[in-house]
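In this view, the complex is presented without one of its protein chains, the others remaining in place.
Order of writing sets the labels: A, B and C. Residues in every chain begin at 1.
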Amino acid sequence: MADFASDNTAPVHPKVLQALIDANSGNVPAYGNDPLTEKLQETVRMVFGVSEARAFPVFNGSACNGLALARMIRPYESILCHRQAHINNDECGLPEFFTGGKIVGLEGNHAKLTVASIGDLIETTLGHAPHTSRPKVISLTQSTELGTVYSLEELKALTGFARTHGLYVHMDGARLANAVASLGCTPAEVVAGVDILSFGGTKNGAMLAEAAIILNPSLIEDFAYVHKRGGQLPSKARYVSAQLQALLENGLWLDLGRHANRQAQALRAGLIDRAGVGLLHPVEANELFVTLPKVMADRLFAKGHRFYNWPAEGSDAYRLVTSFATSDDDVNTFLADC
Amino acid sequence: MADFASDNTAPVHPKVLQALIDANSGNVPAYGNDPLTEKLQETVRMVFGVSEARAFPVFNGSACNGLALARMIRPYESILCHRQAHINNDECGLPEFFTGGKIVGLEGNHAKLTVASIGDLIETTLGHAPHTSRPKVISLTQSTELGTVYSLEELKALTGFARTHGLYVHMDGARLANAVASLGCTPAEVVAGVDILSFGGTKNGAMLAEAAIILNPSLIEDFAYVHKRGGQLPSKARYVSAQLQALLENGLWLDLGRHANRQAQALRAGLIDRAGVGLLHPVEANELFVTLPKVMADRLFAKGHRFYNWPAEGSDAYRLVTSFATSDDDVNTFLADC
Amino acid sequence: MADFASDNTAPVHPKVLQALIDANSGNVPAYGNDPLTEKLQETVRMVFGVSEARAFPVFNGSACNGLALARMIRPYESILCHRQAHINNDECGLPEFFTGGKIVGLEGNHAKLTVASIGDLIETTLGHAPHTSRPKVISLTQSTELGTVYSLEELKALTGFARTHGLYVHMDGARLANAVASLGCTPAEVVAGVDILSFGGTKNGAMLAEAAIILNPSLIEDFAYVHKRGGQLPSKARYVSAQLQALLENGLWLDLGRHANRQAQALRAGLIDRAGVGLLHPVEANELFVTLPKVMADRLFAKGHRFYNWPAEGSDAYRLVTSFATSDDDVNTFLADC
Partner (left out) sequence: MADFASDNTAPVHPKVLQALIDANSGNVPAYGNDPLTEKLQETVRMVFGVSEARAFPVFNGSACNGLALARMIRPYESILCHRQAHINNDECGLPEFFTGGKIVGLEGNHAKLTVASIGDLIETTLGHAPHTSRPKVISLTQSTELGTVYSLEELKALTGFARTHGLYVHMDGARLANAVASLGCTPAEVVAGVDILSFGGTKNGAMLAEAAIILNPSLIEDFAYVHKRGGQLPSKARYVSAQLQALLENGLWLDLGRHANRQAQALRAGLIDRAGVGLLHPVEANELFVTLPKVMADRLFAKGHRFYNWPAEGSDAYRLVTSFATSDDDVNTFLADC
């Protein structure tokens, strides 16, 4: 039976686990003042090509987004995101909680924002000050909640718009590896113009490790307080940093992202021509959104395969997610049972 | 020159002012423990036909909504309202602030919610627990932000749905008088099934007076704390209660609502057949949303008439609001200048 | 029977009421864009001698403090005040709510802070960053919760300390008139070094009118959003501004403060030599904190006099508050019944 329920049902990648074992020696200062967290800073700066970047290791992706956004807005400001963004739908109000502000969900094909939709909103809103929360951040999910990927051109348009309108850009990179692998670009290219990146490890082979990577150095100040007050400052930080280091070192994160993407393409290829199967969105990362005949879905569930019905995309819609741990056998068994 | 900018540009009705003058004698206990606030309780119970209702006088309509909603939800719950509701667009994030929760804006014609749209959302959301804030309140604006009015049948469907799904109903009645006057029903009929009513006075002849009227007695407990913590407990409460008493006594509020509605209809009648003028929504209360030829709008502004361009409804859309103080002369002069 | 329960049991001063009557003519722009609110700016600048000051009229004193503090801190910062400050004890957590931050209550004689107590705290706290909320504001209550008044020298020491340590100074001036009257200084002298003043009207003859007066011009930016989001932006702002203008015009506020202080001294003089009566704090404004023999207190309550037992100062402690409306007869009757 294959598990396509999510990329967080997978185990930890052996190299990440080994890094934890290696880290487990002696006493080191707590709260991030340890050599591994220090080393992580160097790695992050090199990988993303930003010499003053600073990574704050955290436990959890929703919280990572919340901290990043809390640093960027005052409570009377708002965050613009796609209506289907994780921060708008899947974090139980955490972003409103952590920021005190408002999340504004906008429309856009395939879960992607466009400059056009944002532009109108900004103008109308500012003309209504102070009655409407002031837009301050554009939050982009890369890859998106629907398994698509912003092109570098699309990103450039959005970050350019942000810069000229005094907005910050947040990137929810819970699945950034899949996006970078898909684009075939450098990490630096994908975060050009981004102020804070929520860098995801947990969905990509880590045990529990994310990082708020501050790319705009002016936002580093006071982030330590936001980090602590949000309950996301690890006392034994070395064990979070070690995981991130293992992923970023030698490009492991991108290898894992490429693998997951490849398996998603294999699923896509195997499904696309079947009768009654429809593809709801382009498969550009490690997620497929498909319509399946009910009989096929029922058969797959009966065989023990795991994946979700996805009512937000229609009653006969389903989501399949691949991961670093998805084997050829998983794909083949699943397709054989279709 | 006529002022149709809003109903809160109007002055205070003479009877309300007289009530303030009458209230100004001697020392009385502070914080609502005064005879006028006590008397208001009786009046409210009679007017709305709920023997255990309790009114908490407050200063401000946005805050009144915020307090009501804060009493009804826990911070991990959500409030369902129309996308164009005041609580979603015009309160600078106050409802999120006061409740800690999430505002979910839904679609619906003429700014009205329907059971259909809510039903789907509830099911999808609860199936995703605890990842999405749990719906707990339906907030209805009566009359709506677009000058329309829920019929008693529409209300009954929505409050019935709420009851069967364990949801509270909040009614934003900043312009309730206009709605009741429009429906020709009793106040009790319009609030049937409502748990907390934000009763508006300021837009209808008061100086600054609203009330959170708790119609569901189980919500009275602890409201005093919510009231105080929100900065909305008047120390000299008699002066807020006196305004509300003056409006509710002898049906003054409905007389004023009827007057404003009548003037809106007069405007409508005078505008509807003109070339280039379009009506965007039915005129059921004291607000008109119209498209005007630019030359006509410019002429009116040049003559000194006050009203707002309303870009949310289109670049050539305008809003006209009448009030208790709108005179026949205001209407006629405006129409003459069209 | 005399009412010494509080200064907010008193009615509205006739000149304030007249100002409301005078304001009640014609339509004016809402939300503070009216001539009376504009005029108030000039008055405030003149009275406090700060040419760029800006007053934001609000409804309520607790909320006024909350808005001021919210403008000054980020949620990971703290506010230092006396342990017995209104913001620490009497606002039901509103300051924590409005700011998201922490209130730190310090010791000090007669409800006054001293530089010594603050200095130690700052050093210890900053050395423990980011584990303890960072001190950012000193909040001073003038006159204090115990009816005492900071001297100009004491204020100078505290504001000087604040400036050299990068802290803002907030002054809770719910009873500022009593303090200025007591000191015999100019209003400008009492607010020297203060960044935001919560100016109180309600306890000093207004109906319901306070103002957040921003004295540090760098804090004006964005205050309109804080104002709105806090539910304290009056739609019909002219009626709040009119009250404040009436008080500030021709020094009415100080006349009223002087009167209340005088009556407090009369009470003090009449009580001080009686057997069993003790004075708990110097009487420097309009409040007395005294110990009374139980039999005397019971007799006074039985005669219908109103005042509070004050357990925070001891089981036999009582508070007496005078106001602009306290008559010689009130004082004499009370003393005769002692």
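Side notes on the structure shown:
Note that in this section contacts are C-beta pairs under 8 Å (C-beta built on N, C-alpha and C of every residue); 3 or more make two chains touch, one makes a residue touch a chain.
The shown structure was predicted, so the numbers you read here are calculated from the model rather than taken from an experiment.
Touching the chain that is not shown, out of C:T132, C:S182, C:N261 or C:N286: C:T132 (per the contact rule at the top). Note on the undisplayed chain: of the listed residues A:N178, A:T202 or A:N286, the one touching it is A:T202. In the complete assembly, the contact with the undisplayed chain comes from C:F97, out of C:F97, C:Y150 or C:F199. Listed residues A:L40, A:C92, A:L248 or A:A285: the one in touch with the omitted chain is A:C92. Across the interface with the omitted chain, chain C contributes residues 75-76, 78, 89-93, 96-97, 100-103, 123-124, 127-128, 130-133, 311-312.
What chain B contributes to its contact with the hidden chain is residues 70, 74-77, 100, 129-131, 133-134, 222, 224-229, 233. Remark: the residues of chain A touching the chain excluded from display are 3, 5-6, 8-12, 17, 20-21, 24-30, 59-63, 66, 91-94, 97-98, 202-203, 207-208, 225, 228-236, 239-240, 306, 325.
One rule holds for everything that comes next: only the chains that are shown with their structure count from here on.
Using the average of C-alpha coordinates as each chain's centre, A ends up farthest from chain C.
Chain B and chain C have Cα centroids separated by 33 Å. The centroid of the Cα atoms in chain A and the matching centroid in chain B are 40 Å apart. Across the assembly, chain C contributes 225, 228-229, 233 as residues in contact with two or more other chains.
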